[in-house]
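Below you'll find the structure I mean.
Apart from one protein chain that is not included, each protein chain of the complex appears where it belongs.
Let's look at subunit A:
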Amino acid sequence: MSFFSGLKVIVGLELRQRVRGVAWYVLLGIFVLLVAIVTLLVGVVARSSYMGNSETGGWLYSLIIYFVLLLGTLIAPALSGNAVNGERDSGTLATMQVTLVSSAQIVLGKFVASWIATLAFLVASIPFLLISSAFGGLAPITVLLSVLALALELGVIAAIGVGLSAILARPLFSIVVSYLAVAALSLGTLIAFGLGGIAVQSEVRATTISPVYSSSDGSYNESNTFTCGSPTTSTYSTPRFDLFWPILSANPYVVLADITPGQFDSHGNPQDLFTAIGSGVRAAQITPDLSPDYDYCSENGYSMSKTSEEIYASTVPSWFVGLALHLLLAAGALTWGIARTKTPARKLASGSRVA
């Protein structure tokens, strides 16, 4: 029996069981309802006078994609986190292990099935993605890369869930650990980034030259004559987020934001949520100026703050670091899971049973 025919049987077995379960359809129904509400609300805002005639398709599209990622990461651990140990608990894993399918086929088959089940949420959101494209301003490259990255990220969560379900004996425990893994990537990276930046502060020594007006009482004078005062220095501390920005690259939302090319309007403002979050995250790469000079006496003292587009252009992308880390985690979880499902088993996890 070839590897793929065995894999296909396991995937078929998993999907058949899922398709006959009610839970999955309920989740799918709730998901579609939520996306419909979000689309409707964004659509109403887009049509309002406040947004004028600007193209809002990019915003709506990126919002829906993020929503699919959010719900996908909330649902995938539940769908995959008991794939192997749940079957061991119900006594059916051993009946598969005595057949000619290998433990690699069992674990990978369950992973593929979980992935497909999670991708159904992306498929269910297609009508809303089409609606968003009707609002205009949607770049095809953004669509292509974001869908690809979203599918990969959902696969990573499914792989971590299935891998943990093979590594840990108790289904409840492996589901909880899967959720903790998702939380560590989605929220943990944000917390680590924020705390790290605040904990490490640098002292800023700012030199300020202010204009001194000739009028003795200091009131504004028509003649508008002033002299430049002597430079004053002030010190304060600033958080060093630039030292911790690589942590953010492990965040799946950041991967999605960073992998899509920035879309800016003619004023250099973001045109979708990916770009908005992406340029925000990239701004953290910029090292703060620790000895700035503020010369309010001369014209060039009033430097224009940078636009999002300028920040984007002056920094480096990081999505491949995050994505590589996620794929490594997924591959590691699956490899370890396969090793723990190998038979004849030499060691058993305490509290686990063979059949």
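Just so we're on the same page, a contact is a pair of C-beta atoms (placed from the backbone, for glycine too) under 8 Å apart; a residue touches a chain by one contact, two chains touch by 3 or more; residues count from 1.
In this text, contacts and distances are computed from a predicted model.
> Between "Permease", "FeoA domain protein", "ABC transporter ATP-binding protein" or "ABC-type multidrug transport system, ATPase component", choose the name on the UniProt record of the chain that's been left out.
The record for the missing subunit names the protein "ABC-type multidrug transport system, ATPase component".
> Which is it among A:27, A:42, A:65 or A:101 that touches the chain not included here?
Hidden-chain contact among the options goes to A:101.
> Decide which residue listed in A:9, A:151 or A:204 touches the omitted chain of the complex.
The missing chain is touched by A:9.
> Tell me, which residues in subunit A touch the chain that this view leaves out?
Listed in rising order, the touching residues are 1, 5-6, 9-10, 12-13, 16-17, 20-21, 90-101, 343-346, 348, 350, 354-355.
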